[in-house]
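In what follows, a structure is listed as structure tokens, so that the remarks can point back to it.
Omission of a single protein chain aside, the complex is shown with its protein chains in their original locations.
For reference, chains read A, B and C in written order, and residue numbers begin at 1 within each chain.
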Amino acid sequence: MERWRPSTPLVASWLGLLALLALTVTLAYQPFGAFNAVAALGIGVIKALIVAAVFMELRHRGPRTLIFAAAGLFWLAILLWLGSMDFLTRT
Amino acid sequence: MWRAWIPFWHAGVSPYSGDVDLLFTGLLFASALVLALLFFLLALFCVRYRAGNHIDRAARGGKSWHWEVSWTAASLVAFLGLFIWGANLFLDAYRSHADELSVFVVAKQWMWKVQHPGGQSEINALHIPVHHPIRLIMASQDVIHSFFIPALRLKHDVVPGRYQDLEIEVDTPGHYHLFCAEYCGTEHSGMTGEVVAMEQADYAAWLSQQSPSSSLAQEGGALFRQFGCSGCHGLGSKVRAPPLEGLYGKQVALSDGTTVVADDKYLRDAILLPRSQIAAGYAPVMPPFEGKVSEDQLLRLVVYIKSLAGHQP
Amino acid sequence: MPDGAPFAPQFASVQHRDETAEFGMWVFIATEVLLFGGLVLSYFVYRHAYPQAFMAASRHTDILIGTANTAILLTSSFLVACAVEALSMRAHTTSRALLIGAAILGLLFITLKGFEYADEYREHLIPGINFAFDGPLANGAELFFIFYFIATALHAVHMLVGIGLLGTFAARIGNAEESRIRTALHSAALYWHFVDVVWIFLFALIYLPGRSS
Partner (left out) sequence: MNEDSYLNAGYTLRSWFFTSDHKRIAILYFASLIFFFFIGGAAATAIRIELATPQADLVSSDMYNRLFTMHGIIMVWFFLIPSVPNTLGNFIVPLMIGARDLAFPRLNLLSWYLFMLGGSVTLFAIAAGGVDTGWTFYAPFSTLYSNSYVMAAVIGIFIAGFSSILTGLNFIVTIHRLRAPGLTWYRLPLFIWSLYATSVILVLATPILAITLILIAIERCFGVGIFDPKIGGDPLLFQHLFWFYSHPAVYIMILPGMGVVNELISCFSRKEVFGYKFVAWASLAIAALGFLVWGHHMFVSGQSLLASLVFSFMSFIVAVPSAIKVFNWTATLHKGSIRFDAPMLYALAFIGLFTIGGLTGLFLACLAYDVHATDTYFVVAHFHYIMVGGMVTAYFGGLHYWWPKITGRLYSEGWARAAAILIFFGFNLTFFPQFILGAEGMPRRYHVYPPEFQVWNVLSSGGASILAVAYLLPLFYLGYSLFFGARAPANPWDAPGLEWQTSSPPPEFNFAVQPVVTRAPYQYSEAFKAEPQNA
């Protein structure tokens, strides 16, 4: 077996993810009001992007794969947008 | 009126139903036009260009995208017009008038129970005066039902867990079908009744014939004491609870800084799940009455609190 | 399928097959996004309706286990990514060890989740089985915990499938045809990372609200 070391991007992403996890838990305890939710979800999005780009190798993929990776999210956005519209605007 | 010139036109039993019929006629006319054009072309092409018919089939003139753009644009414009017409009329149905009469409707498997403010109640029937807007405040005891009066071109679902309301007005005295339009179980098709629209005088006579022992508000007052509400909300009670006199229709400041109007829906929610909307300056001590009062009792309590609107706190 | 050929007859080459398999997994992930999406919509609708209750209920979840589990899962994802990289460098033993490590972390996650469920049972937080929530916010809290249990259970089911896949590949590395394993492991890794991403969001929705008040 030849010697193998994990590549730098993988290790950096892993450490970054753990750091973001620590950050998000810390921020959750700060009284920011509505900003707490924004911070929690925002950091979640950043973490997901790191996993998708590095671990799932999306940064090496062409437009077709990217479109399909985004399609689920796009339709999720439709669901959340039109689905919550009723509940947000009911009188 | 010019509508009378439309072939087969029947005047509706209410102004709104007439408007809906006009919309229907418009839709029908537009569809007939499209269908006639389409079927004419289909028939024409099928005959003219049938195989074996010797006819000029040389290359077509003109660009195909000209056609595409024109029929796309034409459809879009026609659809937009129909959308605006339909939406406008729809919003009309949700307008409310100041002098409307409130009637409570409780739906349960498989009957409609109607409560008039004077205490008169009826089952699978709704007596109303003509030329008078009636606000139906509807609640369901179990599953989703739908209050449907075809003659008025109106229906509204009655979803459990909330009040839903619908304003109706009838101009022509008569008996009209009342259907449950949302499938609700075994006897769904038996959950029917009639709406009886009467002249004002007949309606007044009908109301007095019913001779209820007490009005809804009085019954609500009795329930108010029976459930112990008066212990806290009553005058001179030791527990500090918001006074209910003069509450109905006012703005209520809530503990989270927002304000709401104390309408039927608010009162209903405040009784069932009091702590979801706490009035500012009060401790959240009221127990929830969810599951403890039926829709029938609940509407009486709401009517009672409404009846206190004119009192001074 | 003709025996001996490294790829099925509908493909033109090994590379054609690999790209197709990966693409298939991405389409599958799009499906999965929507599967969890329905739950997320329910969550936002009720969180909007009962904001206080959701915060109060969230404070009853165990943030220690939640955070530990997030770290475990992130690390496990990292190990799987390494295993894929190692296998492409033909470091079979390393790759196998990394996969086993990732699977063990996955099992650890499930175990901690089990402890968490047991705690919640003791604290009467399981709707339908054992639920009692004092105070005015009981209804909203019950809705929160219904969401919590359905979402985490659905996620745990995905975890179990993933652990099974990782275990299978750990056993088959070096024993089966090389390019096939590499393709299959690559797809399984995508799936595992996706499960990780789902958890990142579940963590933000379940454990973090209401901590500051």
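Just so it is clear, a contact is a pair of C-beta atoms (placed from the backbone, for glycine too) under 8 Å apart; a residue touches a chain by one contact, two chains touch by 3 or more.
Values in this document were obtained by computation on a predicted structure and should not be read as measured data.
Within the full complex, the chain left out of the display contacts the shown chains A, B, C. When the omitted chain is restored, the residue from B:K113, B:H127, B:R153 or B:R300 that touches it is B:R153.
Residues 1, 8-11, 16, 19-20, 23-24, 27-28, 30-39, 41-42, 45-46, 49-50, 127-129, 131, 139-140, 142-143, 146-147, 150, 154 are the ones on chain C that touch the missing chain.
Against the chain not shown here, chain B presents residues 19-20, 23-24, 27, 30-31, 34-35, 38-39, 41-42, 45-46, 49-51, 57-58, 60, 64-65, 67-68, 71-72, 75-76, 79-80, 82-83, 85-94, 109, 142-144, 146, 148, 150-151, 153-157, 159-162, 164, 177, 179-190, 192, 273, 276, 290-291. As for the chain not pictured, it touches chain A at residues 64, 71-72, 75, 78-79, 82-83, 85-91.
One rule holds for everything that comes next: only the chains that are shown with their structure count from here on.
One finds 14 Å separating the Cα centroids of chain A and chain C. Computed from the mean C-alpha positions, the centre of chain B lies at a distance of 45 Å from the centre of chain C.
The residues of chain B lying in touch with chain C in their complex are 256, 273-276, 284, 288, 290.
The part of chain C that touches chain B in the complex is made up of residues 50, 52, 135-140. Against chain C, in their complex, chain A makes its touches with residues 1-4, 6-7, 10-11, 13-14, 17-18, 21, 24-25, 28-32, 36-37, 40-41, 43-44, 47-48, 51-52, 54-56, 64-65, 68-69, 71-73, 75-76, 79-80, 83-84, 87-88.
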